[in-house]
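With one protein chain removed, the remaining protein chains of the complex are shown where they sit.
A, B and C are the chain letters, set down in written order, and residue numbers restart from 1 in every chain.
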């Protein structure tokens, strides 16, 4: 079975597994007080050119998002996000479990727009007492988004501007940041310039697990670690996280992983287009959303794994194909070949 | 200044104030263990013909809704509601502060429809792990709704049916239940037949304050009072709540208050229609939502108070006019007279 | 039945009931935006000589304490209190329900001591990662305490000093502040000088209900009302709270109520001492804790109500007698007379 189900089906990039073995008996200090974590932080700070950025590597995306909500917001403050945002739909209400409301805005192609924020923060005629509505305080975006699209630098600058207008924090979920860095004009440097905080995803980019939260805004740094610990987010063997990001941030491994993901996806996309396949979303990143005939899918099911996203109509289904650091070109080609056969066979 | 701002601008119905004075030195048992509360509960149980209904009188609507969410739901369970629902827009995220997500559905005229529930509970192709989305568990409705509309018995029966299909609780916010009982075919008996829990609003219907939560579903009753206390909802002098509902539930006072509210509203509505006024919503209850010219409103502002709801266009504004137990017919007529003058004067 | 069960068995002081009637149809602005609330705040600010104190009148003690915890603390911050503190034992874990831990310290006669704070905040050898223990941030005291004792000005000054040393907030629960103001050297002025926030209790001092939270520390004021609303603490008819405190804070009513409570208690205490009765705590305020023989209590039960606090041994029980603004001297004397008879009869 060849899998395009997601980008977290393998354990980890070999460089990371090797590092785990080489360091096995080092005897590191617990709770992220170790040298690997320090080196990973330095490597990230160097890439973003922010000497005083706070780096805290947590275990997973949901955990990172909920701890950020919990640590960055006061109880009555809310997060603006699009309905397809991971926090809105795929985290079992983790943000709400910390007491904060998500204000869902329409968005466009999975992205929050300045207009969305304007509507959420503009005059609320109905709040006649000035305290009846939650207070929007943070904008949640993802790069890439859940539907594979990416923000451009200009789009991010516009969001930053309107965030400043309404005194909002800009927070970016970077679960698939490697792919985004490769297929957009947004660099880590830009992320650090425009976001108050963001995370560099590890789980979906070759790490066993781990997401490196980068806190730029000074007012968000204070005693963050207490809250991470309280919510179960401090790994006792924190150096395992540090070590992985030390590897990912060295020798352009993170960038190379993003590049490979996208190359495989581009190859796949090109082939799909040549076969006349439509897409529910036009994605430049490592997630593709083609629409296939059910009769064709029935045939491919035995050899290939993917995720079903939506029922288009009685004959067609929207699926998702994801490429990872471990995706092989031959597998992409085999998929395209078999798809072609089934289409022509119809 | 004559006020149509809301139905909670006066202290309380005179019968209630009198009762407070007459019972002043009785020396009642604290925390709702008193005889007034017991009598109020009996009166309510008699009206709904449910001997074993649990009645708990709390202090306000937001408090009642948040305690219900907290007591009735497990952490991952969510509430379905329309965006204009009080819990969604006017309670500063109180439900979310207890950790629960509100799933906003489109609705129709401020009411949740079976189709809404079907969409929220039907197959979720995206929850590929079966645990990534919150679990819908309660439907929140209001009778009357925030926009003045009411559910019919048939509509409630349909909701009940689909709630049963998806194992959902049906909870009704009755902040303005007196008005609804008067202008719909839904009786207290029907409420108790079809809802798992609902509250009979006091604050907006002549009480100083207080909402009587009626719990019908046995599985929701257990140790509810602990949770009410934990969330600050148990009034030390609980008999103050019991006493008020004892009065409201006696001699048809509650029904008479609803009738008066609606009579005043009907009178007002008839006059507005005669003047050719449009409405943003067609409401049969004690809240009216007329659209008036800004130039006219500017003139009326000195004599009359009301709430601005929405900007229709550059010339017109949607306002809300609310009648209460204390609204006088002469005031309604004065408003209509002055409005007529201003319109003709234009 | 003559009751010494507590100081909240009556509805309210007649002046307050009268005010409710006189203002019934005024038509006040909702959510504490009214003039009574403004006047009450001014009267309090004048008494404490703090022009910029934030006054927010909430509905009950548990509610006030939980909203204060919620608004004043970050998630990992904890409250230091004695085990008999109301938040530790009598609020069904309301503070914990907002996510904050109460650190219980030994205390002395129901009071937190500087030594307690020193122990709670001093070096913690066990927190080897510097984030494993919650961070003490607020000291919770009550004036009077749950066991009827009072802090002196000197004791409060010492607490303030050690709070400053460890960057702790000092918060005082004033549920029975009227009695405390009468029997200690601590004035409202001193309270405002030494506490970051405190509340002036209404429920137990002649109000129907209501506690006036006084926030002195500027850093605690911001957007407090949002959080009060979110936790169900904003009464729609907020002026009912304002009005009551306007009355209580005028014409020395609050002070007179405290004085009467204490005079009745002193009269009772003197009589008990003359009968050779022991006490579990020596209280100068309106709560007395005598130890009586079970055989004697069995006789008094028919005529008098009180609360059982502790089993001393097989023959004796510790009870609590509380006096209120409504306690009559003749009732105190009747109790003493009947007690004397029963003791001599033994």
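The rule is simple: a contact is a pair of C-beta atoms (placed from the backbone, for glycine too) under 8 Å apart; a residue touches a chain by one contact, two chains touch by 3 or more.
Just so we're clear, the structure is a prediction, and the values are computed from it rather than from any experiment.
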**Asked** What are the shown chains that the left-out chain touches?
**Response** A, B, C
**Request:** May I ask which residue of C:14, C:33 or C:93 touches the chain that does not appear here?
**Result:** C:93
**Asked** Of the residues B:135, B:259 or B:316, which one touches the chain left out of the display?
**Response** B:135
**Absent-chain contact - pick from A:8, A:151, A:171 or A:306** = A:8
**Message:** Of the residues A:50, A:76 or A:231, I need the one that contacts the missing chain.
**Reply:** A:231
**Request:** Write the list of chain A residues that the hidden chain touches.
**Result:** 1, 3, 5-6, 8-12, 14, 17, 20-21, 23-28, 30, 59-64, 66-67, 91-94, 97, 203-204, 208-209, 226-227, 229-237, 240, 305, 326
**Complete:** Listed in rising order, the chain C residues that touch the chain left out are 75-76, 78, 89-93, 96-102, 104, 125-128, 131-134, 307-311
**Prompt:** For chain B, which residues lie in contact with the unshown chain of the complex?
**Reply:** 30-31, 33, 70-71, 74-76, 99, 128-132, 134-135, 223, 225-230, 234
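To be clear about the criterion, only the chains that are shown with their structure count from here on.
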**Request:** Please state the rotation angle, between 0 and 180 degrees and to the nearest 5, that superposes the Cα atoms of chain B on chain C.
**Result:** 180
**Message:** Can you check whether chain A and chain B touch via the same residue numbers (shared by over half) or via different ones?
**Reply:** same
**Prompt:** Per the centroid of Cα atoms for each chain, what is the distance between chain B and chain C, given in Å?
**Reply:** 34
**Request:** Averaging only over C-alpha atoms, locate the centres of chain A and chain B and give their separation in whole Å.
**Result:** 41
**Residues of chain C engaged with two or more neighbouring chains** = 30, 226-227, 229-230, 234
